[in-house]
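As you look at this complex, bear in mind that one protein chain is not there, while each of the others sits in place.
Read from first to last, the chains carry the letters A, B and C; within each, the first residue is number 1.
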Amino acid sequence: MAGSTYGKIFQITTWGESHGCGIGVVIDGCPAGLPLCEEDIQSFLDRRKPGQSRYTTSRRESDTVEILSGIFEGKTTGTPISLLVRNTDQRSGDYGDIALCYRPGHADYTYDQKYGFRDYRGGGRSSGRETIGRVAAGAVAVNILKRLNISLFGYVKSVGPVTIDMSRFDADERDKNALYMPDCAAAKEAQAYLDDCIRNQNSTGAVIECRIDGMPAGIGDPVFDKLSANLAKAICSIGAVKGFEIGDGFVAARATGKENNDAFFIDKNGCVQKKTNHSGGILGGISDKSPILLRAAVKPTPSISAAQQTVNSLGEEIEISIRGRHDPIIAPRAVVVVESMAALTILDALLVNMSARMDALEQFYTR
Amino acid sequence: MAGSTYGKIFQITTWGESHGCGIGVVIDGCPAGLPLCEEDIQSFLDRRKPGQSRYTTSRRESDTVEILSGIFEGKTTGTPISLLVRNTDQRSGDYGDIALCYRPGHADYTYDQKYGFRDYRGGGRSSGRETIGRVAAGAVAVNILKRLNISLFGYVKSVGPVTIDMSRFDADERDKNALYMPDCAAAKEAQAYLDDCIRNQNSTGAVIECRIDGMPAGIGDPVFDKLSANLAKAICSIGAVKGFEIGDGFVAARATGKENNDAFFIDKNGCVQKKTNHSGGILGGISDKSPILLRAAVKPTPSISAAQQTVNSLGEEIEISIRGRHDPIIAPRAVVVVESMAALTILDALLVNMSARMDALEQFYTR
Amino acid sequence: MAGSTYGKIFQITTWGESHGCGIGVVIDGCPAGLPLCEEDIQSFLDRRKPGQSRYTTSRRESDTVEILSGIFEGKTTGTPISLLVRNTDQRSGDYGDIALCYRPGHADYTYDQKYGFRDYRGGGRSSGRETIGRVAAGAVAVNILKRLNISLFGYVKSVGPVTIDMSRFDADERDKNALYMPDCAAAKEAQAYLDDCIRNQNSTGAVIECRIDGMPAGIGDPVFDKLSANLAKAICSIGAVKGFEIGDGFVAARATGKENNDAFFIDKNGCVQKKTNHSGGILGGISDKSPILLRAAVKPTPSISAAQQTVNSLGEEIEISIRGRHDPIIAPRAVVVVESMAALTILDALLVNMSARMDALEQFYTR
Partner (left out) sequence: MAGSTYGKIFQITTWGESHGCGIGVVIDGCPAGLPLCEEDIQSFLDRRKPGQSRYTTSRRESDTVEILSGIFEGKTTGTPISLLVRNTDQRSGDYGDIALCYRPGHADYTYDQKYGFRDYRGGGRSSGRETIGRVAAGAVAVNILKRLNISLFGYVKSVGPVTIDMSRFDADERDKNALYMPDCAAAKEAQAYLDDCIRNQNSTGAVIECRIDGMPAGIGDPVFDKLSANLAKAICSIGAVKGFEIGDGFVAARATGKENNDAFFIDKNGCVQKKTNHSGGILGGISDKSPILLRAAVKPTPSISAAQQTVNSLGEEIEISIRGRHDPIIAPRAVVVVESMAALTILDALLVNMSARMDALEQFYTR
């Protein structure tokens, strides 16, 4: 209820702070019989781990996951899977000077207003490290989706003013550059832009895009639990996300019906298909078998070393320059978080959907 | 679970189809003692009622609300409030020819894939009439918020390529033009554009913006139930919405930290304030006392009278021209739906927040 | 959240008061494709309808159900099913004298304490008429269970000191006597006892038992959502229920392990079976394929015409004799309520269970 639990059937509960013992997640509702080991999860955590390029914080965390429960003889048992990542490089000293300070763009002021005080060390629960629980759980979800032939591919679409050219889209390129952009030329341009930001003690926003292939039609629910609505919540629950689009998104708001409607046709296998995919794979909140395409607007890192005007909790106006260890751009490390939240949402919708029809129910219990 | 229930404490459940007996909503969790009568709700329903301008369907529905339960001696009793709006002008005959057809941009195909069949009359549950339940409940939420000095104001920000000029913003103007735009000049231009669309048997998308004033700081929860995440779900659950923004939204993705950070200062009353509001009133998922500003991208009406290629459920390719009675633009009548969903979300967050602190809990029960 | 919604997948929301417009229920999450008509529901409502014997209130209600949504061409569509039963014989005048009075054994005082005031007409929401929504929804659940070869049979096991003799158990007898007891001799004895109570302006408590046949093994969840725990909540949520037992219940508390353990054996079909059923069909919270057996302790009707000492909301001590129209025993009409709540709980557990295993999930989506 206090917002650390997500999902209906495949339900995750995350906990932990930047400078506490560690970060963890409990997954309840994972189907029994899934082969699962630490490596399956670690490879996802490694994608969001700090210290992998000059654009990420120098905080050194191996982010090693331990499975504490829910696995027996290499398979999930159907009971809760508890995952733990210990913090090892917390340096609370770095944050002593911000104990009273309300950093612009951060949650310091709002936490204080809500709770009366806060764990100010590294942002406490509002730190980006909170996403470790999402990614660890997301890794399990992705593993299940893979068995259903569903795959997700996220990437940075634009960095500040620099956007990838879809005609140069190269999936392999994504993992080769520090900005996680699937377009070599755009990545170079973006790095030049980012280097400029850094020189100016500044940071930049970015757009992440994620594509989901292999979705069957019919997933999602009408009205409040539209698949698009649940994806919107999932993505906008990631810190720093200020906007969400499905399919054409805001472009659809400028389009006409003739442009935006996707014509159906019958393919050579006799299957219903769409000629275009302005819908982004979802019609009426329910998947239409086309790839799902979504985007997240990620704001610039609020922690910048340039001097800023702000106030403290004593009601004084002060000037601060944020030192500590901070990424000048959030998006590259957030790509795996977007994939994770999308995977959790998609999987949950698939599980919920199993009971949508009487014939399936009767077949399940009376075969 | 099948997605017709929304909210945690102030929880609504909607039901009904375009061509069934009617549309309704049950509100559970409304605090006891709120003065409430049909008129309080009717005025909201009237704002989304069809037939008020040449841009809306000619279907004639008075959309008269009946309160079936939960009120005694003019006040809410704390038990469920059941609201009913009877359908009176359903003409199922209009839809006989689409029983088999999968209309582009509609949910016909996806409902069939999910459920095996569908109530095809007027789109059944996927009809825009489904939003009546949202608006009726939203009216109750707005009434409560008013008592907490919180107000919402929604409007059409852009129609196709025509956007309002914020320097000409005139709240009173909103209700004077058929497009619900708070800028007289933009409204005229937009009407010319829309008339063009109609002549071309076409339709147009639009952007709705909503501003919430009077929010206290500290509302919303960290992690998955960020106020921004819950608003994203609320808004994206409205049919035809393809994108969502809070504060600067996608503009923040192109901004730098220096531009996007809102500096705090101390006002003359000694209160913490922000100099700018790029955050849109929410930091770290929790309200920061500035106005909340959100936007929804609404796609063009998929029902257009121009000929379209599509398929039917027999697997045949066909051509259709959608007659029936349809708005050439969805957004104007959806403004009150956006306000309603925002109000429901905000109110629920306020109720959830009451138990966030020990001191409040102790005071509540031991004073 | 305010307690009028029940179930996770097959989720019902009830509303209505004794003397309002009517009583209703919205069922969300009913699988699509179930044949359903008013008669399927009416036959259940008729079992709890007043006025069928001299032991029930003389209030005349036909309790006729209307289906307002969710059915198309005779089958459930997967969208919410809204059911309405209009009140027709409310006589609010009967209750004017209890507007201020706190009747012993009733919820008058507690509602006032919670909400600050109450709809005192006929007990408002705390009236037995509230169970109409449960029974209407229960009828749908029972119809689904029937298709899975699961059946429920409830009856009055004891009335005051008179208990049925299981060796004389006769299912057909149940519907032949006014007390709903499946033992003709016990029913006669119980009627004599009850007539005595009536003569003394008194009422009596009773025990209801319900047996569920055909349950597959493996239904229910470990820990908090044990099938037995959810049944306990379901049954104890019925007004007037003060105790719950599964299997041997409180007898198990006096037994030894040797007596209480049910030995497993292999039957002639090679299936695992239990020699006895002290467990009542549930082990570790999960169904074990034996019949589920549960009991509810129902308190005596608190409305008695004998004079009683009590107080009013003005803080005065008063004496009252409750006239109005009241059953001298609650249990007979509550049998179908117990069956309904059990059916809703069992069905929901069956739906939840569909996603318990990876192999079933893979088969569902990749066959």
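FYI, a residue touches a chain if its C-beta (ideal position, glycine included) is under 8 Å from a C-beta of that chain, and two chains touch if they have at least 3 such contacts.
Here the structure is a predicted model, which means the values were calculated and not measured.
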item: Given C:G51, C:G218 or C:P291, the one touching the chain that is not displayed; value: C:G218
item: Of B:T14, B:T79, B:T204 or B:S340, the residue in touch with the unshown chain; value: B:T79
item: Chain A residues touching the omitted chain (full complex); value: 1-5, 7-11, 13-17, 20-22, 24, 26, 28-30, 32-33, 66, 68-70, 72-73, 75, 77-82, 84, 114-119, 121, 124-125
item: On chain B, residues whose C-beta touches the chain left out of the figure; value: 8-9, 29, 31-34, 76, 78-79, 144, 147-149, 216, 222, 350-352, 354-362, 364-366
item: Absent chain, residues of chain C that touch it; value: 1-6, 8, 14, 102, 104-107, 109-111, 113-116, 125-126, 130, 158, 160-161, 197, 200, 202-207, 216-226, 228-237, 239, 241-250, 252-266, 270, 272, 275, 279-280, 282-289, 297-304, 306, 308-311, 315-317, 352-353, 356-357, 359
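Simple rule for what comes next: only the chains that are shown with their structure count from here on.
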item: Same vs different contact residues, chain A with chain B, by half of numbers used; value: same
item: Distance from chain C to chain B - Cα centre to Cα centre, in angstrom; value: 38
item: Centroid distance [mean C-alpha coordinates] between chain C and chain A, Å; value: 45
item: Distance from the mean Cα position of chain B to that of chain A, given in whole angstrom; value: 26
item: Contacts with 2+ other chains: residues of chain A; value: 8, 216, 222, 352, 356-357, 359
